[in-house]
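For reference, the structure discussed in these notes is given below.
Only one protein chain is missing; all other protein chains are in place.
Moving on, here comes chain A:
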Amino acid sequence: MLELNRSIHGASATGGSTPAADRLAQLPAAIRAKINTHPCFSEDAHHHYARMHVAVAPACNIQCHYCNRKYDCSNESRPGVVSELLTPDQAVKKVLAVAAAIPQMTVLGIAGPGDPLANPERTLETFRQLAEKAPDIRLCVSTNGLALPELVDELCQYNIEHVTITINCVDPDIGAKIYPWIFWNHRRITGRKAAEILIQRQQEGLEKLVARGVLVKVNSVLIPGVNDAHLPEVSRVIKAKGAFLHNVMPLIAEPEHGTFYGLMGQRSPTTAELDALQTACAGDMAMMRHCRQCRADAVGMLGEDRNQEFTLDKIEQLEIDYAAAMQRRAQVQAEIEAKRAAARQPSPSVLVALPLIERPRAQPQPQKLPTTRPLLVAVASHSGTHIDQHFGHAREFLIYEATAEAVRRVAVRSVDLYCTGAAECDDTDNRLAQTLRALDGCEAVLCARIGYEPWGKLEAAGITPNGEHALEPIEMAIAAVYAEWQAAGRLTPQTAAPARLSA
């Protein structure tokens, strides 16, 4: 079910609608400096800078119901999946090779495929070498938090500026429905007791990191019926303890993933549910809405993966002159910063206010009836600012909600987060089916160009393809489309496409 009309839960209209970029602008200068070039933390930075993950940490000390420790598919793109496990020495070599080849790569993260801090020797050895050999790369790590408290001091020693803790709950009764077991003090512990220990360790780790001045982002997986009603409380608690960013991510659960949730019929949230929850959690906390849920060995800009260019056999023979690379990196990054500074010059402002819109049927009609209804539009964009991508090349779509008053980005949807089995991986029809799934609820898709065949399939699915605004700035093009549809009478409240309001 997708609801185009939304109500705002617990957040003021202004508080709920401030974009992440603006919210980050309210952070102290010292923090902003740390995230300015971090693609995972700054919505703006991710258009300019790349990141990489090295898969050095295979072991885990807990089990989550959304994770399957067996899965490995090179065509699949989701957290916890890798193709090639690296030793710390191999990882360092790979990082230097990528940093030399992709000068805008500013961030190295260790994110698994297990829990990085459940593999302290491998993770810390990688950080130790990189802090010495590549001081211009920012280092970060993500963890479930169980082993975090006693490793905070050592992490600080290697200049780790950012830590992400996955916190799905602060209530052990809810935790017992997410974590079947943890390994703690030489025993496997199950049930509520396990969740209680994990939560206590996560909170202790968070407090210690904040006390040491490390930036902490909290990831939460939104699991409908399990922690959805509880996540605003999580947001409140972690914010009070000093986390600077909360990233609520949708559960990924399909039977073919072999996870508990996937096999037991736990559904993933709809994009409307995710968006509503992110808004509900926002309050005055910075929320992150551009997460791409990437693999634990991803390389490149967010949403892209160039890992295959840097496999072990390709980098083993490389001799890297990192001093020279560092000079070139500094030069390229200075050019990027100059461009960003120029782009920050005042431009025609984009309205972001989200009017409070009542649900047409479920609630009494409001006094002032909206004369037009909102429109959900998907955009194929390489730059993130202009409509400059061919429909068939888009691996993700930017989703905008347009109203008569505003155009607002509400989500980013990946086409290929899911692997549906090796035989279908490169099947064109299957690709298109996946794309249609990613466009669910959208009534129009704006792109630079589009082929004849997908055009027909999109129309058949009730989505209007539009290539008329190629190379135009996204918000202005959407506003133009909205005005055009409005003039054509396609946006009166009664014209809402029934298939998508009830689907």
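Miscellaneous remarks
Keep in mind that, in the parts below, contacts are C-beta pairs under 8 Å (C-beta built on N, C-alpha and C of every residue); 3 or more make two chains touch, one makes a residue touch a chain; residues count from 1.
One rule holds for everything that comes next: contacts and distances are computed from a predicted model.
The protein name that UniProt records for the chain not on display, among "Peptide/nickel transport system permease protein", "NADH-quinone oxidoreductase subunit H", "Ferric reductase like transmembrane component" or "4Fe-4S ferredoxin-type domain-containing protein", is "4Fe-4S ferredoxin-type domain-containing protein". Remark: the omitted chain is touched by one listed residue; of A:119, A:202, A:268 or A:307 this is A:119.
Only one of A:181, A:322 or A:455 touches the chain withheld from this view, namely A:181. When the full complex is taken into account, the listed residue touching the unshown chain is A:255, out of A:225, A:255, A:456 or A:489. Taking the complete complex into account, residues 58-61, 63, 65, 69-70, 85, 114, 118-119, 121-122, 180-181, 183, 186-188, 255-256, 258-260, 263-264, 421 of chain A touch the chain not shown.
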